[in-house]
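One protein chain omitted, others in place.
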Amino acid sequence: MHIHHSQLEVRTDGKATYEITNDVQDKIDKSGVRNGIATIFVQHTSCSLTMMENAAPAARRDVEKFFEKLVPEDADYEHDDEGPDDMPSHIRMVLTRTSETVPIVDGKMQLGTWQGIFLFEHRRAPHRRRVHLTMVGD
Amino acid sequence: MHIHHSQLEVRTDGKATYEITNDVQDKIDKSGVRNGIATIFVQHTSCSLTMMENAAPAARRDVEKFFEKLVPEDADYEHDDEGPDDMPSHIRMVLTRTSETVPIVDGKMQLGTWQGIFLFEHRRAPHRRRVHLTMVGD
Partner (left out) sequence: MHIHHSQLEVRTDGKATYEITNDVQDKIDKSGVRNGIATIFVQHTSCSLTMMENAAPAARRDVEKFFEKLVPEDADYEHDDEGPDDMPSHIRMVLTRTSETVPIVDGKMQLGTWQGIFLFEHRRAPHRRRVHLTMVGD
């Protein structure tokens, strides 16, 4: 049994969901871990990791619209140093997730049929986002 | 140290929370892992895994009512292929969780006094839900 670390860089271009399922699976393939778990950890406080329906782009747009309305840019925030999308990005992150741990069997993540892994970007400007992966297993 | 995989099937009958704490503990007992971690992973995008107060059914009904109001069925969603409860189910899932990792000591999950593990069903129709468990430890 061993530990394998790996990193992904995800380039984002505004508020949206960016699928990273295949990138994560590629890193697992390279790690040689066939049986165990993969922890996916986003190293930021203004974007999130989320599992999501991967077949329907309209569903993803509805998720984005929902968060836009739930955590509006024009609310009265005390912290607004970096523009109107700054504070909502931190709140969206708290409402969603930073890490997920996914089982690996026969070298493959055990996702359900419609499950994809997404980086959920909450900032307007382009960013390079770092995602740390740790595989534990044989 | 070893890896042990196991699966649960949870039959749901409409929007509600279904406790699976004892089912998860049974699978840990069978795995023989006495010291380590258990990752619980729901393989769906229209139901969630959540920890919850396990002693008060009224508290669970209040949680369900809150989500019904926060993510209403009658909002104007672009994605509505599978009926009015489809899109809200994906948003509820993003707002909650897909996996949790729980410590195991002396063969027992280290839950707090009032903590239970629940599958949170977001669809109206009956479903068979798959939960993948991975134990890592001795």
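Should a chain be cited, it is by its letter among A and B, assigned in written order, with residues numbered from 1 in that chain.
Everything that follows uses one rule, which is that contacts are C-beta pairs under 8 Å (C-beta built on N, C-alpha and C of every residue); 3 or more make two chains touch, one makes a residue touch a chain.
Because the structure is a prediction, the values reported are computed rather than measured.
Set against the missing chain, the residues A:L8, A:A58 or A:L95 yield one that touches it, A:L95. Taking the complete complex into account, A:H5 is the one of A:H5, A:K30 or A:K108 that touches the chain left out. Touching residues on chain A toward the chain that is not drawn are 1-3, 5, 39, 41-46, 70-71, 75, 77-79, 81, 87, 90-91, 93-95, 97-99, 101, 130, 132, 134, 136. Where chain B meets the omitted chain, the residues involved are 1, 35-37, 50-53, 56, 58-59, 61-63, 65-66, 70, 95-97, 100-103, 105, 110-112, 114-115, 120, 136-138.
Definition applied: only the chains that are shown with their structure count from here on.
Mean C-alpha positions place chain A and chain B at a centre distance of 20 Å.
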